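Report on the following structure.
For this depiction, one protein chain was excluded, whereas all remaining protein chains were kept in their positions.
Going in written order, the chains are labelled A, B and C, and every chain counts its residues from 1.
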Amino acid sequence: MNTFGHIYRLTTFGESHGPAVGGIIDGCPAGFRPDFDELARQMARRRPGSGAAASHRREADGVQFLSGIFEGVTTGTPIGFVIANSDVRSADYTQLRDAWRPSHADYTYDAKYGLRDYRGGGRASARETAARMAGGALAMQILRANGIIITAYTSQIAAIKLPQSYRQLSLADVDSCVLRCPDATAATAMLHAVEQARADGDTLGGVVSCVIRGVSAGLGEPVFGKLQAMLASAMLGIPAAKGFDYGMSFDDIDRRGSEVADIFYNAPDGSVCTRTNHSGGIQGGISNGEDIYFRVAFKPVATLMQPVETIGSDGLPVTLEPAGRHDACVVPRAVPVVEAMAAMTILDALLINRCARL
Amino acid sequence: MNTFGHIYRLTTFGESHGPAVGGIIDGCPAGFRPDFDELARQMARRRPGSGAAASHRREADGVQFLSGIFEGVTTGTPIGFVIANSDVRSADYTQLRDAWRPSHADYTYDAKYGLRDYRGGGRASARETAARMAGGALAMQILRANGIIITAYTSQIAAIKLPQSYRQLSLADVDSCVLRCPDATAATAMLHAVEQARADGDTLGGVVSCVIRGVSAGLGEPVFGKLQAMLASAMLGIPAAKGFDYGMSFDDIDRRGSEVADIFYNAPDGSVCTRTNHSGGIQGGISNGEDIYFRVAFKPVATLMQPVETIGSDGLPVTLEPAGRHDACVVPRAVPVVEAMAAMTILDALLINRCARL
Amino acid sequence: MNTFGHIYRLTTFGESHGPAVGGIIDGCPAGFRPDFDELARQMARRRPGSGAAASHRREADGVQFLSGIFEGVTTGTPIGFVIANSDVRSADYTQLRDAWRPSHADYTYDAKYGLRDYRGGGRASARETAARMAGGALAMQILRANGIIITAYTSQIAAIKLPQSYRQLSLADVDSCVLRCPDATAATAMLHAVEQARADGDTLGGVVSCVIRGVSAGLGEPVFGKLQAMLASAMLGIPAAKGFDYGMSFDDIDRRGSEVADIFYNAPDGSVCTRTNHSGGIQGGISNGEDIYFRVAFKPVATLMQPVETIGSDGLPVTLEPAGRHDACVVPRAVPVVEAMAAMTILDALLINRCARL
Partner (left out) sequence: MNTFGHIYRLTTFGESHGPAVGGIIDGCPAGFRPDFDELARQMARRRPGSGAAASHRREADGVQFLSGIFEGVTTGTPIGFVIANSDVRSADYTQLRDAWRPSHADYTYDAKYGLRDYRGGGRASARETAARMAGGALAMQILRANGIIITAYTSQIAAIKLPQSYRQLSLADVDSCVLRCPDATAATAMLHAVEQARADGDTLGGVVSCVIRGVSAGLGEPVFGKLQAMLASAMLGIPAAKGFDYGMSFDDIDRRGSEVADIFYNAPDGSVCTRTNHSGGIQGGISNGEDIYFRVAFKPVATLMQPVETIGSDGLPVTLEPAGRHDACVVPRAVPVVEAMAAMTILDALLINRCARL
């Protein structure tokens, strides 16, 4: 179950403190010429940085491609890649060998498998998302060549929430803000909150919003393969994600049907459009040509920089001292991961849809 | 993509106004003796009834099993079943042949497939969920025999929201309320709101909450097959579902990590427990033995009992007159569907988990 | 594991003596208008008939379609169908409740599942192939509309073997021979052998050869999804099949590489062709545009019309008396099943291949 997708499929491997993480992209159509500089730029976006919210682990995240690309062009064969884990200090983690951090995967891995690689969270580390970035960054380039643009941004940290819809924001340069929040006022408040939490050895959660523009009508499969179900599965597979909604959010659910019906009209160019977009670009599980937009909630992660009370695998109480390098708020770093997972989902749906008609 | 699940797999077929809906349950373990009376009772729960919120279509929802059960016991071979569409009045729908209802699947099916069965919403009708109920009701019985109990209930309709957590509610007899809301005061207010909406020819949305008790630690696959991702995919595949969250909700996301870390302790019987359960019973994608709980948001459906402005497939404006039989609020009927999808998800995860260790 | 295919997927259900067999065809492209008379004709070809080789069970094999076809055209939604088991005499089989027929699935089903539907072989009966015929007959019509023609025939029964290659035979009217053997002389000898075997209460095996014409270059996936691997899996899934070879057969394996290299040339119309076709139309797992041809070996089935010595589930010796209605040679009836499985395989490969390039 380490494979994502149906046609465009990413299989990943790797633990935080092993020699490398990596993956295989299978089903990438032949004939695409990736922009490797752009790909490196995307990889860098996920990397722990020096920003206010980020941990201090530094890695080049250099993706080494091993197959499936010949003379700069995808060949249709699987694209294997590895990303070396260069900045690994396992000694930090020895106290976790026999103790379970609260709200982490330590206990559940032990319960499921009978053992675990305890160094740095092992496979449950956010380090694993580097491999997703590689698969997603390639998908994103293919989508862009097809006129599809995916943009995510931080819309909430702790209690500070952007009041605007995505349409009222300028999303051209989300990364110019260290928190990836496109509203300067809110960003300032968020930054203050993150710094305060970091000073307290604590963490904050938040919400990432994402918009996908340029998807034509017809993507997604009715019933169990609805486009929103594929997206929800993609998003809830991101570490620390707790929730997903699209179009109408949990907050809008109190409205009446007559208020939120998206009335159709013909645009001057003859295309079918809707006056509003409460459907979030998806009706009956299938894209309708309007913008697709959704939110993903992320919890405040439980890796605190303060002593934490727990029990060991022997059942006895233990106090864990803060160690390792950790983010006070993972939300800004989740932004490119949300985009990556969305890109793979949409490209997959686009390829599946090639078989819908004779 | 009309198949749900990996080991316990349900494939469904059927349109609202064809001769039948139905499905095939593949991968049901051999040796289980289903309680068919209980199964019929579950089917009846989804059926449009005479309650305040429901439409007036009536069907026996009698499931005819065609295979896979011999002398009352599952044989391990696929269980084929059909559910006749007995109460079908296609004449109601002729105005939809060439027009697209707002916020329905009419336009997107046309865009994807080039044609559609326009009668009663065709495959996009909630009628399709009858087949899911059959697969889910069987899964639920197998789970119950393994000590796992799934209970869903209406926790919000329109702006009326239960303030309590599921632990503060009595969930023993959710169905005694026509809206499946376990709080009498809220239910009264909800009922009033639904009646008002019905009187206005309008519709209401809401939220279904669901609790799964008795799941042992170890279910769910790390990374792309996280238990919450499987559940989210299951829930977002239900018609009209707009959102999913588990453990900490969108509303709780403003809390700090130190407040929501679930501290471990050993119960008197030696089992590992957590003092709080902000994790919603899942850590790192794997169940930890605590209650699993989540919410599913449902939009107010767009089938209104009032004239609706739209365009036809010729691009010209049309006014659709109200027709057919429709729910003013689908949330109560979604309750058993949420349970059914949850049951199939958990049983599937339980079977997959048999291969986790040597 | 009762699903065949990746995009065009058939899931089947049903036991020999239950109320029905049937299935769901998922992934059939929208917009095809099936010829139902032709479909019924194909179903009839598999049916036990009055021919020299056949058993005497008679069923209409009427396929009742329940969904996925609207106003005569496929809609892209799943096509559910049932085929009633009308001519069922379960009393014939009571002696099999506690005894295992040699070389049947009786013992292995018991070993795997702990129980079995013993009536008429249950799910292991050739009756199950009726559902495959429905899926295959539809696939074959779609292929024919794409210029692809699949023809199978009996090329060996017992020791009587057609010496010719398929190119030297007229395959226009295979069914005019009751044994589906396109060589009159061989057919006469085969018929004699089958009559003799029937008189002795015995059975014969044989070989079905199959030719697929009109497949363009590019179908099949390298490595694990090679077109020959998909075909082999399809064929070895047919009851009583023991072997598969394509292009060069087991008998030709003694030749040298220089003798069997298929030299390329350009046809007058510019297309790339090979002078010989030892590759059987597939190179590196991918079709090359030449005829695809292969053979499937079928054992003499073990349902004899003579007393058979075995043991019961209690471990004690039993003698089984001949009962039921059985073929002396299943090979002619396997001919349409081979075609059906080949048709689904090729259509699936054709759809998968739509995603090979940007």
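Please note the rule applied: contacts are C-beta pairs under 8 Å (C-beta built on N, C-alpha and C of every residue); 3 or more make two chains touch, one makes a residue touch a chain.
These figures come from a predicted structure and were not determined experimentally.
> For the full complex, which residue in A:Gly76, A:Gly205, A:Gly257 or A:Pro336 touches the chain that was left out?
A:Gly76
> By the contact definition given up top, give the residues of chain A that touch the hidden chain.
Its contact residues with the unshown chain are 1-3, 9, 11-15, 18-24, 26-27, 30-31, 64, 66-68, 70, 73, 75-80, 82, 112-117, 122-123.
> Mind pulling the chain B residues that touch the left-out chain?
So the residues of chain B touching the missing chain come out as 7, 27, 29-32, 76-77, 142, 145, 222, 351, 354-358.
> Would you write out the residues of chain C that touch the absent chain, in ascending order?
1-4, 6, 12, 100, 102-105, 107-109, 111-114, 123-124, 128, 156, 158-159, 197, 200-207, 217-226, 228-237, 239, 241-251, 253-258, 260-266, 270, 272, 274, 278-280, 282-289, 295, 297-304, 306, 308-311, 315, 352-353, 356-357
Rule of thumb we're sticking to: only the chains that are shown with their structure count from here on.
> Roughly how far is chain A from chain B, centre to centre by C-alpha average, rounded to an integer in Å?
Roughly 26 Å, centre to centre.
> If I count partner chains per residue in chain C, which residues reach a count of at least 2?
Expected reply: 27, 30-31, 76-77.
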